[in-house]
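Note sheet for the following structure.
Here the complex is missing one protein chain, while the rest keep their positions.
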Amino acid sequence: MLKVLAALIPGIAVYVWFFGAAILVQIALASAAALAGEAAMLKLRGKPVALFLSDGSALVTAWLIALTFPPIAPWWLTVTATLFAIVVAKHLYGGLGQNPFNPAMVAFAVSIVAFPALMSQWPAVGFTDFTAQMAVVFKSQSAQDAVTMATPLDALRTSLHVPEARATVAGVLGSHATFGNIGGKGWEWIALAYLAGGLWLLQQRIITWHVPVAFLAVLALIAGGFSLANPERYAGPVFHVVTGGAMLGAFFIATDPVSGATTPRGKLIFAAGAALLTWIIRSFGAYPDGMAFAVLLMNLCVPLIDMGTQPPVFGHKGGMKGGGRQ
Amino acid sequence: MLTALLVMAGIAVMLGALLGYASIRFKVKGDPLVVKIDAILPQTQCGQCGFPGCKPYAQAIAKGEAEINQCPPGGEEGIRKLADLLGKEFKPLSAEHGVEKPKQVAFIDEAACIGCTLCTQACPVDAIVGAAKQMHTIVAPLCTGCELCVSPCPVDCISMVPVPETVETWKWRYPVVRMKAVEHA
Amino acid sequence: MSEDSAARASLRTAAILTVFTLVFTTLMAATYRATKPAIEASAEAEKMKLVGEVLPDALYDNAPLADWVDLAPCAELGLAAQDDPVRLLRARKAGAPAALVFEAVAPDGYGGRIRLILAVGADDRLLGVRVIGHKETPGLGDYIDPKKDRNKAAPWIRQFDAKGFGEVPAAEWTVKKDGGRFDARAGATISARAVTNATRRALQFAVDQRDKLYALPAQSKLEKEGQ
Amino acid sequence: MTGYLFIVIGAVLVNNVVFGRVLGLCPFMGVSKKLETAVGMGAATTFVLTVASGAGYLIDRYLLVPNGLEYLRTLSFIIVIAGLVQLTEMVIQKTSPLLHQVLGIYLPLITTNCAVLGVPLLNIAFKHNLLESLLFGFGSAVGFSLALVLFGSLRERLEGADVPLPFRGTAIAMITAGLMSIAFMGFAGLDKYH
Amino acid sequence: MNFRDIARNGIWKQNTSLVQLLGLCPLLAVSTSFVNGVSLAVATIFVMALSSGTVASVRSFIPHEIRIPVFILIIAALVTVVDLAMNAWLHELYLVLGIFIPLIVVNCIVLARVEAFAAKNTPLAAAWDGAMMGVGMAVAIAVLGGLRELIGTGTLFSGIEMVIPGTRALQVLPADYPGFLVAILPPGAFLVLGFLIAGRNWLDARAEQRARLAAPARTAA
Partner (left out) sequence: MLATLFKFEGGVKPDSHKDESSQAPIAAAPVPARLVVPLRQSAGNAPLPLVQPGQKVLKGEPIGAADGSFSAAVHAPTSGTVLALEPRTLPHPSGLSAACVVIAPDGEERWIERAPLDWRSASPEALRDRLRDMGIVGLGGATFPSHIKLKPGAAGRIETLVINGAECEPWITCDDRLMRERAEGIVRGIDILRHIVSAGRVLVGVEDNKPQAVAALRAAIAQSHGIEVVPVPTRYPAGGEKQLIRVLTGIEIPYGRFGSEYGVQCFNVGTAYSVHRAIEIGEPLVSRIVTVSGNVARPGNFETLIGTPIDALLALVAPKADTDRYIMGGPMMGFTLARTDLPVTKAANCILAASPALFPRPGTEMPCIRCGACTRACPAELQPHELYWFARSKNFGKAQEYHIFDCIECGCCAYVCPSNIRLVDYYRFAKTSMRALEREKAAADAARQRFEFRNLRSEREAKEKAERLAAKTAAARQAIAGGEKPAAAAMPAAPEQAQALPQLDEAKKALIAAAITRAQAQKEGVQPKNIDNLAPEKQAEIREIEARRAQVRELAKTPPEEPV
């Protein structure tokens, strides 16, 4: 788990560069809440606290929560969501290794359902002043238009939402001076940094190639197909892959071994399904980024996927493998 | 008001006729539930459940006339399976029907046996061999340990002995995970 | 068992079932009779309460619920052709036109259609607007419903009260974000925009058709123009 | 055409009977302990619910409304459903004893599945026509089956989890259903025109 | 079984909502607020008591094979009566509760109780049993509705004016409480009920443990 944390660091560094240091405070808040929640639950359940705290899984959950939440989310939201993830989504199921749902994504989904406004309140480009950010986080000073803005995904969806507006993808993404022309200013670079961390995880054999490759490939394929057919209405593959939670999701979230499928074919199906759902929810749904819901929905299917994709066992492959030497 | 009555009466007549007819035309023959329940019972045929054998008990359960916790040889495991099958709550073995005991087999003290054949008649599974006036023996692998042969014996030469665990029948114990001392009392 | 006795058994059960059915249907029918006036009164009161939300009692003295015309679905009211007709009520004071009360739909809310009820005074100004059905996000877009609006002192929807195209020209009858004059909550402009635009269209409709609408006989139907 | 598609998508995913409309919960909790039973119950319910939707529409349209007997809706619907369930059971028993063995114990339970009454009532409330009623009924039933099967498979896996004692059994199942319901909220908005 | 046992059975031991898990749909769907939940529960109590009593009185005339249709008929008729009555006199509430009033018919508790108890007991006991089962549900739905309302909006008794005109909801939490919307949505219903069931299990386990600890002491004394 420590390696997973290490692999997140490049992404966090780029995040701070573009959006200011508030994310570090969020990570600290989430980590503290996660460790406290974990310790309390372990104690209640009569498990060795120090042993389990040191496995680092609560920290992974906490960091992922912080990274998927807006950096200027009010402190109580980050803390409550993290506690919910650790207590309800993880420990009520018996703790590490037994939760069917991805705890970090449960936290995200619950929060966006409960506080859609707060969860779509992202710092405007240039709003990187730390004290000002802290004022929003801690004084729960309701953020105004000046400090917040919609993420590229949100802006795109909102504009395309109204048929009369006749907005186009190029129009929305291009007209906003604040967006880069790929995934939104800054977002592309953060995504690339996550990619680097993810590749390192792959090289370290912490994760296998199946999930990231299937996820990114399917997402790019669908997005590509639709944007070819109707470029005004559907954003292109590069945009989808580098924006929002896609890259983080591909390498760090959909790869969660506990709540994901475990067989190789199962992982491919899991990731492909998550990518498809992410794209559908992004393009047609009510929530800006479908990653969290897509992962949770695929979590639901994991027992069935694993059951259906059991690899053949030694000797049961139908016919003799090799069948003898020539 | 009249239409209401007419409409409803129409529906009722149709339905009543249909169901009445169906209840006779499609009378359920064998009850698959009984077979399923019987498959769970240990077939010791001991009658401790209060029924003359496992099948009658199975029938009683299927009809809802007996509780699921009356079979001591089946033990907790059996009750759990029955609860599962019937979607009922698990409940501990009813004390009035007996206690769960380790599996045992009957043993005939051959020196005392007078060959009266009373035990052969009592044994529900023909696990006792021996002709009249000759010494009788238990075929241990067939004996279910039901104890029914014990009381009919006029000379009390039958006793129940527990089946010993052997290397072949031994089970690995459930691995106990030791984690550091449990922290709360 | 023989077919014959099966038939007899069927008859018997059918008879019993019928008896029970009759007894209980009678019970229901009797209750229905007993409650019918009360139910109708309640339904009427409910409707009047809704009307009362947008139309002050003092402005009329007739029974608007009886003085209605049905309108064919039209785009101005946000309705598609397959929708049900809209029942427009007319309030009159001493026989003179006082107000038109009717429903309209904002089709482009965040969560889908937003149903509104509006009252347009004889002076072509809005007397009131209320949201009577919506699927906007609770806690975000639902401030368009004054019951959910946290600002109880001056609910958002009240800004339309007493406004007509005289006060706010049609071109500026939209949310500030789109260059108009009406406020919207930050972070939930879509809902506000939908409602605002729908009121504009509905008001325009009422203004355009005013005379015809008041003139139609009660309980008649206004056919679409050109039909 | 798309309208019909949206009815089905809406009924299966967006306003799933179980997670969105909160109907049919007793069988959802009761027969989901094993995947196998969940599949059986799903299949049986799909049939009955679809037919009940159609039958409900016909009764309402041609028997009740013309005679001003809307107040008999509940009664006539439920009686027809009860009969339908019984009839289904007989038909299955006759045509496929094997299927009957599998579904036998679930069929009677369908009568008390409130989705089977609720969906026809909703059809009336939503003013669906016959085809729409059938699609809505079928979609709801598929949604019910989907929820049931996913839940069943999850519960099977949960059996091995080291759940804290007070939460063992139904409590954790409820919480799982809650989290599933949150996951299904991701489908929000998919049933709208764009 | 005496009347006290029946009551205890209905309210705690065999609580339909927390133990038997029957009648969950109204429980979860209508418990968005305390007032909604309790109102429906009252209607349910009424139907249950009357239907159990009725079934127990007429059961000897009912042939076995049409037993269920007749029970349903009786229940449906009573539900329709309630439905009409609420429509007439509690119209606003009637609109809020929506299809869950007619759905009392299929509320599995009603039929389950009619089958399990009323078909075998005296009318009075049956009616009492039905009522107590309903009270059990009412208690559960009251707690559930109260909790969901409180967590979800920070208020209690909202909508009380529909039942008792002139009263007002209680703002329990500070007015700037952001409101945890999930609690009022279906997921919240499942989650809160999960916690209620767990809470009940915990209380039961604790009571049992106490009883076990106390038992030897009593015999010694």
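Should a chain be cited, it is by its letter among A, B, C, D and E, assigned in written order, with residues numbered from 1 in that chain.
Quick note on the criterion: a contact is a pair of C-beta atoms (placed from the backbone, for glycine too) under 8 Å apart; a residue touches a chain by one contact, two chains touch by 3 or more.
If you're wondering where the values come from, they're calculated on a predicted model, not measured in any experiment.
*Asks:* Let's see if you follow the contact definition: name the visible chains touching the chain that is missing.
*Replies:* A, B, D
*Asks:* Consider the whole complex, including the chain that is not shown, and state which of B:L6, B:L85, B:C116 or B:V129 touches that chain.
*Replies:* B:C116
*Asks:* Quickly run down the residues of chain B that touch the omitted chain.
*Replies:* 38, 41-48, 50, 52-55, 98, 109, 111-112, 114, 116, 118, 121-122, 124-127, 133, 141-142, 144, 147-148, 150-152, 154-157, 159, 165-167, 169-175, 177-180
*Asks:* Against the chain that's been left off, what residues of chain A make contact? List them.
*Replies:* For chain A, the residues touching the absent chain are 51-52, 55, 57, 94-98, 208, 257-258, 260, 262-263, 306, 310-317, 320-326.
*Asks:* Need a quick check: the contact residues on chain D for the chain that isn't drawn.
*Replies:* 156-157, 159-162
Here, only the chains that are shown with their structure count from here on.
*Asks:* Can you pull out the chain pair that has more C-beta pairs in contact than any other?
*Replies:* D-E
*Asks:* Report, in whole Å, the distance between the mean C-alpha point of chain B and the mean C-alpha point of chain E.
*Replies:* Averaging C-alpha atoms per chain gives centres 38 Å apart.
*Asks:* Can you give the whole-Å distance between the Cα centres of chain A and chain E?
*Replies:* 41
*Asks:* Please work out the Cα centroid separation of chain A and chain D, and write it as a whole number of Å.
*Replies:* 33
*Asks:* Hunt down the residues of chain D that sit against at least two other chains at once, touch-wise.
*Replies:* Where chain D meets two or more other chains at a single residue, that happens at 30, 71-72, 75, 79, 82-83, 167, 172, 175, 179, 182, 185, 188-189.
*Asks:* Of all residues in chain C, which are in touch with two or more distinct other chains?
*Replies:* 12-13, 16-17, 20-21, 24-25, 28, 32, 111, 139
*Asks:* Residues of chain C touching chain B in their complex?
*Replies:* Its residues touching chain B are 1, 5-7, 9-18, 20-22, 25-26, 28-29, 32-33.
*Asks:* Would you mind writing out the residues of chain E in touch with chain A in their complex?
*Replies:* Within the complex, chain E touches chain A at residues 178-182, 185, 187, 191.
*Asks:* Within the complex, which stretch of chain D touches chain A?
*Replies:* Going through chain D, the ones touching chain A are 149-150, 153-154, 156-158, 160-164, 167, 172, 175-176, 179-180, 182-190, 194.
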